[in-house]
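One structure is given here, and the rest of the page talks about it.
With one protein chain withheld, the remaining protein chains of the complex are depicted in position.
Each chain gets a letter, A, B and C, in the order it is written, and its residues are counted from 1.
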Amino acid sequence: MLLLFIIVPLAVAALMPLLARIWKGLPDVLGMVTMAFTLGLGLYHIRMVAAGHRYFWDTGSLGLPLKLSLAMDGFSLLLLLIISLISLFACIYSVNYMEHYGAKGSYYALFMLMVAGMNGLVLTTDLFNMYVFLEVAAVASYALVAFGQKHDEVEAAFKYLMLSVVATTGILLAMSFVYLMTGTFGITDLAYAVKTGMNAQLIGLCLALFLMGFGLKSAMVPFHAWLPDAHPSAPAPISAMLSGVLIKVSGIYALVRVVYNIFGLPPQVSSALMVLGVLSMVIGAVVALGQNDYKRMLAYSSISQIGYIVVGLAIGSPLGIMGALFHLFNHATFKSLLFLNAGATEYATGTRDLTKLGGVNNKLPVTGFTNTIGTFSIAGVPPFNGFWSKLIIIVALVEANYIGVAAIAVATSIITLWYFLQMQRQAFFGKLAAGLEKVREVPFYMALATICLAALCLLGGLFYPWITANLIQPGVTSLSNAIGVNSFINLGQ
Amino acid sequence: MDLLNLILLLMLAGFALMAVFLKDLLKAAISLAFMSSLLAVLLYRLDSPFAAVFELSVVAGLITVLFVSVIALTKEEETAKEARWPAYVFPLALVVFGLIDIKVMQSLFATTPQGFGNPEASFGATLWGVRSLDILGQIAVIFGGVFGVLALLREKPLTAKQKEDAIIAKDGGKEKLW
Amino acid sequence: MVVTYFIFVGLLFFIGLYCLLTSRNLIKLLIGLEIMAKSAVLSFIVAGWARGENFVSQSVVITFIVIEVSIVAVALALVINVYKNTGNLDIRSLAKLKG
Partner (left out) sequence: MNPNILLIPILLPVLAGLAVLILPKGLKWLKEGLAVAVAAVALYYAALIFKSGGEGLRLFVPWTSFGINFDLYAYHLPRFILLAAAGFEVLLALYSAAFMHDKWRSREYFAYFLITAGLANGAILANNFMVLLFFWEGLLVTLYGMITLGHKQSHITATKALIISGLADFAMILGIIFLWSVTGTMTMSEVRFLEPTGLAGAAFILMALGAMAKAGAMPFHTWIPDAAIDAPLPFMAYLPAALEKLLGIYLLARISLEFFTIHMNSAMSIFLMTIGAVTIVLAVMMALVQKDYKKLLSFHAISQVGYMILGIGTGVPIGIAGGIFHMLNHAMYKCTLFLTGGAVEKEAGTTELKKLGGLFKLMPITGVAFWIAAFSISGVPPFNGFVSKEMVFHGAFETGHIIFPIAAWIGAIFTFASFLKLGHSTYFGKRSPEAPVQNVKETNWAMIIPMSVIALGCVVFGVFNKLPLKYLIEPVLMKSPTMTEHLTVPAHGAEAVSLAMPAPVEFGFWHHAFAMNWIVGVSMACLVIAFLIHQYGVKKGQGKAYLASEPIHHLPVLNTLYDLAEARVFDLYHWFVNGLVKGGAWAVWKVIDRGIDAVYENLLTFVGNFSIKVLKEYHNGVYANYLSWVVGGFALLVIYLAVLVK
């Protein structure tokens, strides 16, 4: 069963360029169907996982000598659902949006590969295998960022690639050191072996390498510099995927698996993560305040929001992890929504420069409305979902006696509110800017995707008890079990 | 410590330096190919014949071909001129880093554990059995590379303006693009 | 001695990083990247050799080499695109996105 999460998108990706020649609309349909399928598959697992069950699959079932296995616990399932959900809406959105880029077959093939890579990364129980799937998603994302082939896109993709490669080489070196000392790659075995057979300094070096590598993938300050270039340059649905999903899967998820489940969150790492998180939170928000480019502002805001997640994870208390995971889910919804809206605005008006926009709310009612919801969500206004997760993180910070950090988090959320209201005022309210008189609302599928995501933001806020109980809590349980004890019993056997 | 391996390692570093500091791109790429070949020899001597074969054929062969063809594609005009200071600063940086490196590595890897031998009877069983999901990843990443290159080297799509102009030229602007 | 090999792993990583930090030509940057990749390959193989369990390390290295080829291929395609857009291969012309 679990293998389907990887195999299906991969098979669709392989066939996509061929199928694209049969009928022009086929890639769109196929993309949506595939994503709906993985989403359904994920939803199917919710009930049992929420009840504490874990799913396993291993190569033995293919008649091979059993070794490498896939496993799904609460944390994996949460990420799988986020991936499928956001990909589905990005696919719906792409139907109209990607029309003028051409080469839809290649686009969807790369998209599916990215999804396959992320699904694999989330499900695998093997450290090196994790790296392999991380690279699958990364290679696809390099090509997707540069998909428009213009100067900005290519420049962003090149810097993204060159910085990422440094990070992944660091990760590889750390893995080879770990392998030398323990002789295994399986996360379960590693947790045990690390505890018994590595000296403290080598663990420190490996942790530093992992933190740099995954920190760069998740764009924590000071490893963040690629993100404000890469995310705005990509086509809007890809921006949504990168900001909403990829940095969380290949950055946060992998980091958490390594730091929590292998090394058991040593206190030094906790404080290092806290510093990185606070830096990201503040610097991302401050720079976002000074942006004129809508998408670039969103990209910096992603850095800031990742800071919140990292801070929550750094606390290590169940409440902190819950806040972080819930914020991870929420950020995926509202940041993809905002990126899709930015794309829609650009699509309709031809610019994303906030100084050239103005008063488009009357011309773009749907986009304006959903954008307002996104703004409220990210700024933490109730009853939208961002409010609860930020609140939980702040509560957890105070509970763990990080009162200074809590104050910074509160101040940052005010800055967030500030720059998003500034954006709303500049772009959507006020007088209609010159040259935008003929602007029309975006086509159906783009509007549909944004409306669905906006509804998700609102529902996430209203039904937050259900979400925390059924989606977040299993993840919290599987992570908080790993802290300190270093005996990793959640994945694998 | 095998003396030949030490010489190989030193040559490896030397070719790496050549690849970095040679001005001619073609020569640099060929240095890189030499470096790969030497690495392949070293891998062979470290009881890893399969990895050595892959290193020799794929990296020394295929990647060098890719490099050379791209260099040839872009050779006509004067490409970027390298700054001079890196070459002068490098020895100092190398000495500083080398000292730290030796110190750190000696403290970290003074004792390395001995494993229990290979778990499987053959390399094939390891690759296809133990690491079978990696094979899946390999397939995916090859697809990624191929589709990526295909997407990036496709005909540049017309911009919206050009396309609109083209449509206007064709049917007098009856069909609105945006 | 295993330590000597790891000293060279560190050295190669450093040379690659130095190249990435100081070079201007995009292809030179990719060469630096390749050198760093070699240090990772060497590190894995030495690790397997030192443990006497060289099958796993070899298969890992083979997978890594495949990934490396894919990345380099995509990177070279990007270089060609840069060349088409800017007419040169200077990293300094890739500083348009800032602020």
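We adopt the following convention: a contact is a pair of C-beta atoms (placed from the backbone, for glycine too) under 8 Å apart; a residue touches a chain by one contact, two chains touch by 3 or more.
Quick caveat, the model's predicted, so the values are computed rather than measured.
A.B. asks: Among the chains present in the display, which ones are touched by the chain that isn't there?
C.D. replies: A, C
A.B. asks: Which one, C:Leu17, C:Ile31 or C:Ala47, makes contact with the chain that was left out?
C.D. replies: C:Leu17
A.B. asks: Have a look at A:Leu4, A:Ala50 or A:Leu205 and name the one touching the chain we're not showing.
C.D. replies: A:Leu205
A.B. asks: Give the residue, chosen from A:Gly31, A:Gly74 or A:Gly170, that touches the chain omitted from the document.
C.D. replies: A:Gly170
A.B. asks: Considering the entire assembly, which residues of subunit C contact the chain that has been omitted?
C.D. replies: So the residues of subunit C touching the unseen chain are 17, 20-22, 29, 91-92, 94-99.
A.B. asks: List the residues of subunit A that touch the chain left out of this view.
C.D. replies: So the residues of subunit A touching the missing chain come out as 159, 162-163, 166-167, 170, 200-205, 207-209, 211-212, 215-216, 222-223, 225-226, 228-229, 268-269, 272, 283, 286-287, 289-290, 319, 376, 381-383, 387, 391, 394-395, 398-399, 403, 406-407, 410, 413-415, 417-418, 421, 425, 429-430, 464-465, 468-469, 473.
As a working rule, only the chains that are shown with their structure count from here on.
A.B. asks: Given which chains touch which, is the overall layout a line, a ring, a star, complete, or other?
C.D. replies: complete
A.B. asks: Per the definition of touch at the top, where is the C-beta contact count highest among chain pairs?
C.D. replies: B-C
A.B. asks: So the centre of each chain is just the mean of its C-alpha atoms; given that, what is the distance between subunit A and subunit B in Å?
C.D. replies: Chain centres of subunit A and subunit B, defined by C-alpha means, are spaced 28 Å apart.
A.B. asks: Mind pulling the subunit B residues that touch 2 or more other chains?
C.D. replies: In subunit B, 104, 108-109, 112-113, 115-116, 120, 130-131, 134, 137-138, 141, 144-145, 148-149, 152, 156 touch at least two other chains.
A.B. asks: By residue number and range, which residues of subunit A touch two or more other chains?
C.D. replies: Those would be 128, 132, 135, 139, 142-143, 146, 149, 177, 180, 183.
A.B. asks: Name, in rising order, each residue of subunit B that touches subunit A in their complex.
C.D. replies: Within the complex, subunit B contacts subunit A at residues 104, 107-109, 112-113, 115-116, 120, 125, 128-134, 136-141, 143-145, 147-152, 154-157, 160, 163, 177-178.
A.B. asks: Considering the complex alone, what residue numbers of subunit A touch subunit B?
C.D. replies: So the residues of subunit A touching subunit B come out as 6-7, 10, 13-14, 17, 59, 62, 64-65, 67-68, 70, 100-103, 106-107, 109-110, 113, 116-117, 120, 124, 126, 128-129, 132-133, 135-136, 139-140, 142-144, 146-149, 177, 180-183, 197, 199, 201-202, 205, 347-348, 350, 440.
A.B. asks: Spell out the part of subunit A that touches subunit C in their complex, as residue ranges.
C.D. replies: Its residues touching subunit C are 128, 132, 135, 139, 142-143, 146, 149-152, 154-159, 161-162, 165-166, 169, 172-173, 176-177, 179-180, 183, 185, 228-229, 232-233, 290-291, 296.
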